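The other protein chains are all here in position, but one chain of the complex has been omitted.
We call the chains A and B, going by the order they appear; numbering starts again at 1 in every chain.
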Amino acid sequence: MTRYILIKILRSTFTLWIVVSAVFLILRASGDPLYSIFSLGTPESTLDVFRAKWGIDKSIFEQYVIYLSDITKGDFGTSFFDGQPAWDLVVERLPKTLLLGGTTFVISVVAGVTLGAIAALKRGTFWDRGIMTAAVASFSMPSYFLALLLILLFSLKLRWLPTSGASTWQHLILPATTLGLTLSGSIARFVRSAMLEVLRQSYMRTARAKGAPKWRQIVWHALPNAAIPTVTVIGFQLGWLIGGSVVIETVFAWPGAGRLFITAIGLRDFAVVQMFILMVASTVIIANLLVDILYGLLDPRISVIGVKK
Amino acid sequence: MSTQQTNTAAQSQDEPRIRRGRTGALLARWGLSGEWLVTAALIYIGFILFVAVFGFLFQPYPHTQMDLFNQLQPPVFMQGGSWEHIFGTDELGRDVLSRLIRGLRLSVLIGVIGTVIGAVLGSFLGIVAAHFRGWVEEVLMMLVDVQVSLPFIIFALAVLAFVGNSLTILIIVVGIDGWERYARLARSMVLTANQQDYVLAVRSLGLGNFRIYQRHVLPNIMGTLIVQATINLPGVILLESTLSFLGLGVQPPMTSLGQILGVGRDYLILAPWIAVLPGMVIFFLTLSIATVGDWLRDRLDPTLK
Partner (left out) sequence: MTEFNHHNSVAPSAATEKYLLEVRDLSVVFDTAEGTLGVVDNVSLKVQAGRTLGLVGESGSGKSVTCLAALGLLPQRGRVTSGDVMFEGRDLLKLSEAEMSDLRGCKIAMVFQDPMVSLNPVRTIGWQISESLRLHQNLSKGAARRRALELLDLVGIPEANARFGEYPHQFSGGMCQRAMIAMAIACEPSLLIADEPTTALDVTIQAQILELLSQLKTELNMALILITHDLGVIAQVADDVAVIYAGRIVEEAPVLDLFDAPLHHYTQGLMNSLPRVDRKVDRLSTIGGAAPPPQDFVPGCRFAPRCSHCDVSCAGERPEFQNVGGARRVACRHPMTSGG
């Protein structure tokens, strides 16, 4: 087990390194950021001072080596703008992002799994068709458009909920609903097909033949099997959720890391952008690692943990 | 005897339903009878394509023409609207219908070209990986891992903001989205196909690699790849519209549906139609394509998920 996990961790670190390097090179190769930060006509001598200060007077390769060695020392660069460490800027925004993302994730998984299971169990009925149509609609809907419609209805017309900000729990409702609708739609669709697959397996007939009541067949026999493929897919959805929250945080002026990112790219604030991307990629990679382990725990046929005594 | 009679009676009762007329026959031939949602979706897609290609012929005004006396005028179906601007005007008095037609054209163009780029690039890499195996395959799978670990929209936003923004760059960025899905699919299908007896047989006949792929492997995996492309298309359209909505996609004076929406966002109270109309157009377009994609998959290739 340790060996398997070690290899996985090594691979993941390698992947992360490639992501960071690729993003570094693409962003740095895009030209001198100073020209977009300082107004035209700023004397070159002034610019040179800043170039030296931020270390962008060296060649890209040198900058890259310095950047990597700084990272290993825990230094993720400083914002071009307010001179604060990029790490602090991003981390300080994380709680809000986690609040929004976490709420959305939990609600979507619960709703998606429930609706998907219902659709599978009521296959071909009105319920099935209704849930599936709603699911397809929910992820065909541009999330920012859905956000605007919800704002229009609940904030501007009905005046029930605030449009932007994050000071109260009411502020959470609209952004979480927007993100959650799309996410639960795609989870529901997947759970439905996983459940249908499980329901036609022989062991489900065995469960019926041994006299297990309906709910017991579903909860104890079907769901644990359907969970195995579902976990992988939900793991992949996490990346989608992070991407989606960048957009939604912006629309609702939710003061999270995603909004910081959008502001930072507007300002070409290199260190902050790089920090955010590093953070996102590590999150996704770690999540996938966890999914792998969870997969092994859920499916006894895969022996991640299964080194026999 | 009596059973025969009832049979005939039943048949004659059924007859009107069997003779479906030409539309019915056409629907049946395409496997569409009873598939009302799919039929409606296809009709909508056809309409959108028509507008995207020929819409300029009906475009009432140039999409950039301002009418400073008629700013934020409501559409004709709302109070205060007029036939002059059927879908109303925006904050500069530009005709929303004209902008929709223009924006639609660019959105569809970027969506389709982007999808083709992703499909061709991904499939090619997948085939190459499956052909050479070994380290080539390793590198490709690693690239797939890399792609999967960074939500694409974040990558796209960063690149567009830093590298700068032209239509070409936008199309390329949007096109890269989803390549890894085709690559995985093509790789696994080619691996399977290469094990098939007939391919082994042709190979032993000494047919060149290129020929084998062109004649025997590609035709077999093409259907699945096209279905996958149909399934990806809505995502590509949504990506472009999101980027444009955030101001990093299509830049003025060009316009796309997402961009119109991005502007409309600031006038949500005063002029909701500026945002709602393009939003509806996108929504029904992606919904239609997704519906057709699902239908195609179920018909042609139930193995895809």
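Assume contacts are C-beta pairs under 8 Å (C-beta built on N, C-alpha and C of every residue); 3 or more make two chains touch, one makes a residue touch a chain.
Since the model is a prediction, treat every value here as computed from it, not as a measurement.
> Give me the visible chains that the unshown chain touches, in label order.
A
> Looking at A:138, A:163 or A:225, which residue reaches the missing chain?
Checking each option in A:138, A:163 or A:225, the one touching the absent chain turns out to be A:225.
> Which is it among A:47, A:99, A:173 or A:212 that touches the chain not included here?
The one listed residue touching the chain not shown is A:212.
> Extract the touching residues of chain A with respect to the undisplayed chain.
Within chain A, the residues touching the omitted chain are 123, 200-203, 205-214, 216, 220-221, 224-225, 228, 298-301.
The definition used in the following text is that only the chains that are shown with their structure count from here on.
> Report, in whole Å, the distance between the mean C-alpha point of chain A and the mean C-alpha point of chain B.
Going by mean C-alpha positions, chain A sits 24 Å from chain B.
> Can you list the chain A residues touching chain B in their complex?
11, 14-16, 18-19, 22-23, 26-27, 30-31, 133, 136-137, 139-145, 148-149, 151-152, 156, 190, 193, 236, 239-240, 242-244, 246-247, 250-251, 261-262, 265-266, 268, 273, 276-277, 280-281, 284-285, 288
> Residues of chain B touching chain A in their complex?
Against chain A, chain B makes touches at 37, 142, 145-146, 148-155, 157-159, 161-164, 234, 238, 241-242, 245-246, 248, 258, 261, 264-265, 268-269, 272, 275-276, 279, 282-283, 286-287, 290-291, 294, 305.
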